[in-house]
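Below you'll find the structure I mean.
A single protein chain has been omitted; all remaining protein chains appear in their positions.
Chain IDs A and B follow the sequence of writing; residue 1 opens each chain.
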Amino acid sequence: MATAGPVRADLRAESGAVAVFARRHRVHPLEALPWAAAIAAFALFPSYLPLGAQILATILFALSADLVLGYAGIVTLGHAAFFGVGAYTAGILAAHGWGEPISGLIAAALAAALLGLISGLVVLRTTGLTLLMQTLVVATLLHEAANKASALTGGDDGLQGMVVWPIFGLFRFDLFGRTAYVYCLVVLFLGWWTARQIVQSPFGRSLTGIRENVLRMHAIGAPVMRRRLVIYTFAAGLAGTAGALIAQTTQFVGLGFLGLERSGTILIMLIIGGVGRLYGAFIGVPLYMIAQDRFSAIEPVYWYFEIGLLMVLTVVFARGGLFALIDRLRR
Amino acid sequence: MNEATTALALETRLLCKSFGALTVADRIDFRLQRGARHALIGPNGAGKTSFVNLVTGALRPDSGEILIDGSVVTELAQSVRVKRGLARTFQVTALFRRLSALENVTLAIAEREGVAGDLARPAGRYRWIIEEAFALLEGLELAADALRPVNMLAYGRQRLIEIAVALGLGPKVLLLDEPAAGVPSRETELVASVVERLPSDIAVLIIDHDMGLVFRLARRITVMVEGRILVEGPPEAIAADPEVRRVYLGEHERR
Partner (left out) sequence: MADTLSAAISIGFHGLAFAMVLYLISVGLSVTMGMMGFVNLAHGVFAMLGGYVVTSLMSRHGVPFAAALAGAALVTALGSIVVERLLYRPLYGGDDLDQVLLTMGLVFMSVATATYLWGPIPQPMRPPRWLSGEIAIGPRGFPAYRSFLILSGAALVTVLWLGLERTPLGVRIRAAVDNLRMAQSVGINTSRLFTLTFALGSGLAGLGGGLGADLLAINPNYALDNLVYFLIVVAVGGLGSIRGPFVAALLIGVADTGFKYLLPELGAFVIYALTMAILLWRPRGLFGRT
């Protein structure tokens, strides 16, 4: 197809495009920053480790939401369902005599992934409002189920009596949160690394295609439903893992883990940092949670208002979150 | 009889589709030869777009058969027909908007090669796919824009990327739905010359209104009216046909 085309020099410069494109997956030095920061925080803020552990687990949750929303373009209001199922699975196991954390974590991930698969088979056949609505119904359904099965879940009062055993029999979960912090950090790292691999793979690339133009995706022969189902299931498992982390490190699970509010706030945290960039979670979650820790204790009502206002203002002025803002400023 | 049918890249037999009282396809017998340069024309509402949708699988026929390269595909889904060698471009550009030109084409090639579902390895390891995509863009003189998001490019170049994406699928049959639609007249030449230079082993079907483009590019023309094929033949015969004149002139008079 190449005809008597560009001059040799131009050709070299332009095949640079191929090289740049092929290098995209390489680890950039800046990517070490969040981990360095997390390790530094461990050393520098010993009294904030419980909050830190929560933040790390929530980043994992936000990451899973980014895979679904930012990469596959599936707008869902029910992602907390998977978070909640993971939390309750780990919680119920720990409250009924099996407090081993790692196996509890795996069980939670599998339970959430299974739910993701089943609900995905139903929900992902539609798009737009119907999809959104169905995800909300699934989450509400589970919320209602958890409420009614109060013998198992503790209902409105939340799950009581969780006993989590030390990790590998050695590392106890103490009041200072040291074990919790490291536990969450390691799980987050593993989850992040896996997510990163997926996003950089041909599969991950095809997800962005599905997000950008489903019609075109069908027209190039892609099995769209299958791809969406795979990422939905994986993200559900990841969300369930995050839920289990929170349950195990705080020894509590409540109905709020499953609700619309939880799905909504994780969206906000993601939006602040930027969707579809994998790092939006690392920025948005700490910002939100630290701010919440500072301000919501003073007057919870005001906090809620401010969050709502932030969402509105973000859409009106700063679409794409911080990342996009930085992009725009750079140009 | 077998020799004749295996030479056909695309064929429809007695293809029918109606929406209630509206018949968009009325027993259409259509044949596209291998390596053809064929055009499908007709007034608005003739059923051309419906025909394309029936062939690609976006629409299910009421009856009739569709064959690609001699094998029946009537019951097969869109994505399967693509694997059998059918590719199309859209009348209104349908690209992956925020992705780069190179990314758009690599996605198509990755699907063709069956590696698009690979979860384990980075996409960058499939260097040969990226190089093929780049070569395709080079051939269409789009190399300079390879890394730019397609929604930032001039519309004419976007139409060309549409064609590049379709070519990336390695098709046997290429359906071009109004390839120059919406393109400013100075860029139409670019699109036309690209279509002229398409590989000779691909069967090309162009659906268009632009008579200049059609008469320049097509070696054979089919005229469709109200869901039926009116007449078919080489450009000179079509131009001279009084029935065709009536259908088109009649349309002009109504305005």
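Operating definition for what follows: contacts are C-beta pairs under 8 Å (C-beta built on N, C-alpha and C of every residue); 3 or more make two chains touch, one makes a residue touch a chain.
The shown structure was predicted, so the numbers you read here are calculated from the model rather than taken from an experiment.
Trainee: With touch defined as in the header, list the contact partners of the absent chain among those displayed.
Mentor: Per the contact definition above, the missing chain touches A.
Trainee: Of the residues A:Ala43, A:Leu175 or A:Val301, which one touches the chain left out of the display?
Mentor: The single option touching the absent chain is A:Val301.
Trainee: Quick one: which of A:Ile102, A:Ala145 or A:Leu190 touches the chain that's been left out?
Mentor: A:Ala145
Trainee: With respect to the chain omitted from the figure, which of A:Leu114, A:Met133, A:Met225 or A:Leu287 is a touching residue?
Mentor: Selected residue, touching the omitted chain: A:Met133.
Trainee: What does the interface between chain A and the hidden chain look like in terms of residue numbers?
Mentor: Contact residues on chain A toward the absent chain are 69, 75, 77, 122, 125-126, 128-130, 132-134, 136-138, 140-141, 144-145, 147-148, 260-261, 264, 267-268, 271, 275, 301-302, 304-305, 307-312, 314-316, 319.
Everything below uses one rule, namely that only the chains that are shown with their structure count from here on.
Trainee: Which residues, counting only chain B, touch chain A once they are in their complex?
Mentor: So the residues of chain B in touch with chain A come to 56, 78-83, 87-88, 90, 94-100, 102-103, 106-108, 110-112, 115-127, 130-131, 134-136, 138-141, 143-144, 146-147, 165, 168-169, 197, 199.
Trainee: So in the complex, the part of chain A that touches chain B is made up of which residues?
Mentor: For chain A paired with chain B, touching residues are 1-3, 5-6, 14-15, 17-18, 20-26, 197-198, 200-206, 208-209, 212-213, 215-216, 218-224, 226-227, 230.
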